[in-house]
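Report on one structure; see the data block that follows.
Incomplete set of chains, arranged as in the complex.
Chain IDs A and B follow the sequence of writing; residue 1 opens each chain.
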């Protein structure tokens, strides 16, 4: 299953060290004038090599559209695009041909398919998410025209965590630092922490918070297409994600219903709520309040420290992963979370 | 969308105070001899009125099968079933006709559909999950024959929490107490806490932990049908769920990759891992280790304490919800988590 969505459908393809990665967007509304520089700028936010806290790999990540756009506008037909692979040091991976990297997908792909492209993780490489960023950047342009604003940021790296309440932060600060954290003081500490990990040949995880503002009421479905289920499915499909919570989530577990229920009130003639522990969703359907959620990312498993593992012959062995890897994936995960959120939300909206 | 799954497809129907609830299981393998008493016993675990910590409503919840079974065996054709509604005090809900209950689905259904069955929450009632328990009990019988064992339990109620490591607990103790908690001492405290909430006309949330043992390696898909995404989608479709985490989840965020990577080793001639922070899934595909996850439930929003709200005319008003409600949904949520897990896992397995 390499397709996400039912009305706005994104089908992804490509391996890290194959010819290209890319995808097809099917079901995109017709007549949308696409801002190509926005799409490229989103790709640039995900691109490796953009800061000292990310990998030193250089990938140009230029997107080329092959169909579905005529005279600058979408035509309602499938939008296919490719991002050519280049700057691949496939030889870097020759030593991984015969061995399973711990907490990577090497072993499970081998079990499932009996074959795997071991170069750079093949299909399981986070490089695959570049295609999602392109599709997400198309979806976001459509959502933007409806006034919907999606903002994600790094809310925790290792032990340095922001407050749960996103309203405390100034979103305009997110892109001012290498870790995409709106709290610029904590950003400095996060960067220091990541650099320490990098020096130690280690890696670190954290959380991304995402906020969707101005979602109209009525999006999502009662039972199995609940908005939170679609978002969770979209987000859990991102590499290294280990948890998803929205609204009160895993927090406030010791608070009673009388404190967590969101009292309804009237605001400018509209039904609103005094609090938003629901995270903007009630009974699977948006209620017009901001939708927000938090995502847990594990540390990237590619570390240069020596690890115990097993090879294809079923022998225990040791492994040290060389190559150019991110010591902390969070900053580059931020645009991917936004992209998957945009794809999932637009799909829900087009489903009515 | 009232269907879950692609190969083992469960379609749910029914409102709390309509004629019946039930569903259709499509794609069930043929020739399976069904243990009907197991299906009924699972329904009994979910049934209201089973203990002092749950609602006093009495619902008999007898399942009647209408098709797809011949001489005690499945035939490969759709299995339809109904659970007739009875003991409905619809008059209890007349006072809710005109008002939106806070943190319920009243307002969002009204926004989406322009009409709602206000009796007992209608389609948004947790009564709908009885149908899922039936489908789950069918799925579990098929999984059981493959040696797969699904166990869920209450791991937190309010401030009383169990340790994250499920291996510390004796699963045989789960059904010995009214809260379905394997730590029998904490179970006593949990029950006291729930009873206190009940007396105060309030409610409380918590977490359910679920463990799937003996999942074969190779289940799930690389990109969008990741096993964790399918499980998250299944679990997030349960009423009152606010979060899903698997493996290391939101915990251990301050641990580096070198500590969280699961070193591979050989065990009885099989590739195994020394730790299981991955939660049995790598790259979206099961690796043969136990799959485990934790689910956050908010307090049930039906409380008798007075609440601020708004009515259909857009006027602010007060509300106190009468009727018979669960002060804590966790114990009855345990079999629902197991059921959705079984449905989702079997579907993934049949998808190959």
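In this section, a residue touches a chain if its C-beta (ideal position, glycine included) is under 8 Å from a C-beta of that chain, and two chains touch if they have at least 3 such contacts.
A quick note: this is a predicted structure, and the numbers were derived from the prediction, not measured.
Enquirer: Assuming 2 chains are placed, give the number of copies in the entire complex as this structure defines it.
Expert: Taking the 2 displayed chains as part of the assembly, the whole thing totals 4 copies.
As a working rule, only the chains that are shown with their structure count from here on.
Enquirer: Please compute the C-alpha centroid of chain A, do the same for chain B, then give the distance between them in whole Å.
Expert: 27
Enquirer: Can you check the complex and tell me which residues of chain A touch chain B?
Expert: 1-4, 12, 100, 102-105, 107-109, 111-112, 123-124, 128, 156, 158-159, 161, 197, 200, 202-207, 217-218, 220-226, 228-230, 232-234, 236-237, 239, 241-250, 252-258, 260-266, 269, 271, 273-274, 277-279, 281-288, 294, 296, 298-303, 305, 307-310, 314-316
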